[in-house]
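Presented below is the structure to which this report refers.
Missing here is one protein chain; the remaining ones are kept as they sit in the complex.
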Amino acid sequence: MLQYIVKRLFLTLPTLLLVSVIVFSLIRLVPGDPAQVLLGEDADKASIAAMHEELGLNRPLPVQYVHWLSQVMRGNLGNSISTGEEVSQLIATRFQVSAVVALTAVSLATLIAICAGLVAAWRRNTPLDFAVVSAASLVLSVPSFWLGLILLLVFGLRFGWFPVVGYIPFSESAEQWVLYLVLPILTLTIVESGVLTRMMRSSSLDVLKLEYVTHARAKGLSEFSVLSRHVFPNAFAPTMTLVGLTLGQLLGGIAVIETVFTLPGLGRLMVDGILARDYPVVQGCLLFTGLAYVVINLAVDLCYPLFDPRVAANR
Amino acid sequence: MSDPTKLLTVNRLRIATVPQHGVPRVLLEDLSFGVAPKEFLAIVGESGSGKTLASRAIMDLLPPGVARVSGDILLDGRELTKLTPLELRKVRGAQVGMVFQEPMASLNPAMKVGRQLAEGLKLHRNLAPEEIRALSLAMLKRVQIRDPERCLKSYPHEFSGGMRQRIMLASILLLKPKLLIADEPTTALDTLNQRDVLELMVELARDSGVATLLITHDLGLVSRYAERVVVLEKGKLVETGTTKQVLTQPAHSYTKRLIDSRPARALDKHQPAEDAPVILEIEKACISYEGRANWLGKAVPHKIVHDVDLTLRIGQIVALVGASGSGKTTLGRAVMGLKELSSGAIRFDGKSLASLTKQESKRYRAEAQLIFQDPFSSLDPRMRVGDIVAAPLRRLPGSAAEHRQRTSEVLAEVGLPEYEMRYPHEMSGGQRQRVAIARAIISRPRLVVADEPVSALDMTIQAQVLKLLQKLQREYGFACLFITHDLSVVEQIADEVAVMSGGRIVEQGATDEVLYRPQHEYTRALLAATPRLAGAAD
Partner (left out) sequence: MRVGRWHLRWSALLGCVLVGLLLLTIVIGLFWMPFNPIAIDLDNTLAHPSARHWLGSDEFGRDELSRAMLGARISVFIAAEATMFVILMGTTVGVLTGFLRGWFDRIVMMVNDALLALPGILMALGLIAVLGPGRESIILALTLAYLPPVVRVVRSAVMSVREREFIDASTVAGDGALYTMFRHVLPNILPPILILGTSVFGWVVLSESALSFLGVGVPPPAPSWGNMLSSARPYMENAIYLSIVPGLCIAVTLLGVNLFGDAMRDWFDPRKDS
């Protein structure tokens, strides 16, 4: 088992390295003087010259990369062109908002998916299954930003239960904070539960065909025991991988939710950065997202043996 | 109506499919039989006979899409078909236990063995955890698991197929059922394991006074263990009676056919000339596989075949026998150039395979062909039979018309005339294997390697295909390396046999010599484990 953990950790390093290379190249691909690109159009000659020095633009590219990487590893991601704030600081604050919404929504969606998927597979080809599959298909097809808008219209404008614009952080008022987050979390939960339910149902169907399930029934176990103890652990593994991927996708996709509900999150930060040509911010967001994605998938991989012990075996 | 002397009575059981629309298909018709307490009854049939469905119907474990249409099932006088689900659950496990076929899928991979063993006990009996543990350990010892303590804490994937079946047996017999239903419990195991596990099962059943219902296709097992037998063909009962009677004096033609299809010692084997030229020479061949890389990225090579010497002459059939993992398939693949030797040489017609030029390689492909094991995987599902069979001719000289002619010729020879336009999925396993054979002989090869060509087929089909192979070999005169795990097949068709174990050849020689005067202990064990028909020469 230890070998499995260590191996997994080792494997993330080349990925992270490659991600940094990709991000580095991406920023360098922007046409124009890299120093100017990073400082913005209004920068004065002196700052540009200083930046030239700092970036070592007269040095060969690999050297520049190493220098850049060492800065990044120290947490120095530069400063935002628009606001002058430190990029790392910006990311830290914004990420909290996105993380709360994303994690809560995905957790709720997973719970829904497990129950709905298992039951639908168990009662395959019955009206219940039909209802679940149809609901999942419908939900899959609805774009999250549209659903958010509709919910905002109905519950925010028409009924006035929830605020329509803005955000209040937890530190200021816990109650208000919750109110601002209900609709975005609800939107995301609905949207993500579609794909997760389908996955859970599909892998449950596969497991239900396997012999050890019939064996469990042949022992006289109740259907509930069979489903919870024998079907669920084995069927959940692929869904868990999907949950990890979904969380990873949300690191970017949440930008639309944040736009609809005007939340100061990471996704919105990146989009604003692009629109404003704020390259330090864009670079920082990309790097952070890549790191977060790798970490999330690492976590999923480490939890996988809990549900499928076979992967950790040293064969 | 129940026969009071019987433990289990099945009355006119009828099972059919439950389609969404259209007419239901009857899978089992009016099956009636009984099992007395402590009796050993075998239900014999090939695929499609309905034997598995019959066994599943007893405890209402039929797969979705299939249902019991009519008939009663009585256990100890109780009508099982009229029980509520709750009552039926009490019967399952405690009164009737079931062993399944696939050892790899029979245990929940996500749950420790100890827990799985305890599950049934916790459900049906009121025992303290220590008692459960003690009973589990005792039972594991009984099924000859070496380290029962560790076994309880381990996961199923840590055990081999044979051990998993034993654990299954343990898990079921812990509950002390009155009836044990075993559905092809050893089919997926190799010969030696088969014998051990089955013997164990019979012993345990006898000791605990458990009646056994064995579902199988293997008449050898029937003759060895069963007291009475029921023969099913395509969903209908064709014959029943005591084993001795049915097997020595079969009344129904199907039973006769089944018995005849058991490979038997051929008394008129065509003997190839002693001085026929050597066509294939394997000398000190070693093959390794790249082992699994550990976390440093280093892969330790793992030897599969050690120092094998083997010779084949034109017209000879040499059998290569061994259990799975013995290296026989790997060796066969190396002969075909699908796997490289790590040392040693394979020489075809005097020339080493490793040193063939491109031109010579092409010739080799025409001269040496391979018949694969799995008829469902060796034919490209997207190609028509005609194209599949003609594939080896592609690189050979000759016009398209000539190739077409040859293709229909060869299809006629294997008994599939005019089959060129069909697709594999329209054909049965036996037919597909004939296509594979046609493909192998179309280029008139001098060497044919047959890798378990009949293992995946039903008994009666096996017999047909083997006969076909023998006939073709006689006509074409090619040398044949016949890879198999089944000694009775060897007896029927091979001139010489080489026994492999752990990557080495432990014994080789003329078939009669090796089979009747075995020298090596592995050969002896293999022979002892191969069930024969009662009454056949032993």
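Order of writing sets the chain letters: A and B. Residues in each chain are counted from 1.
The criterion applied here is as follows: a contact is a pair of C-beta atoms (placed from the backbone, for glycine too) under 8 Å apart; a residue touches a chain by one contact, two chains touch by 3 or more.
All values reported here derive from a predicted model rather than from experimental measurement.
Note on the chain not shown: across the whole complex it touches A, B. Shown as candidates are B:G50, B:P392, B:G430 or B:P518; the residue that touches the absent chain is B:P392. The chain not shown here is touched by just one of A:G75, A:P143 or A:G166, and that residue is A:P143. Annotation: of A:W68, A:W122, A:Y279 or A:Y304, A:Y279 touches the absent chain (contact as defined above). Here the missing chain is touched by one residue of A:W68, A:Y180, A:Y293 or A:F307, and it is A:Y293. The chain omitted from view is touched by exactly one of A:S70, A:N125 or A:S173, namely A:N125.
Chain B meets the missing chain through residues 18, 20-21, 65, 333, 336-338, 361-362, 365-366, 369-370, 372-374, 377-382, 388, 391-392, 394-395, 436, 439.
Where chain A meets the missing chain, the touching residues are 14-19, 21-23, 26-27, 29-30, 124-127, 129-130, 133-134, 137-138, 140-143, 145-146, 149-150, 152-153, 157, 205, 248-249, 251-253, 255-256, 259-260, 270-271, 273-275, 277, 279, 282, 285-286, 289-290, 293-294.
Everything below uses one rule, namely that only the chains that are shown with their structure count from here on.
Each chain gets a centre from the mean of its Cα atoms; for chain A and chain B, those two points are 48 Å apart. Of all residues in chain B, only 56, 59, 61, 63-64, 89-94, 96-98, 100-102, 105-111, 119-120, 123-124, 155, 157-158, 168, 171-172, 175, 292, 294-295 touch chain A in the complex they form.
Residues of chain A that touch chain B in their complex: 3, 6-7, 10, 124-125, 209-212, 214-222, 225, 229-230, 233-234, 307-310, 313, 315.
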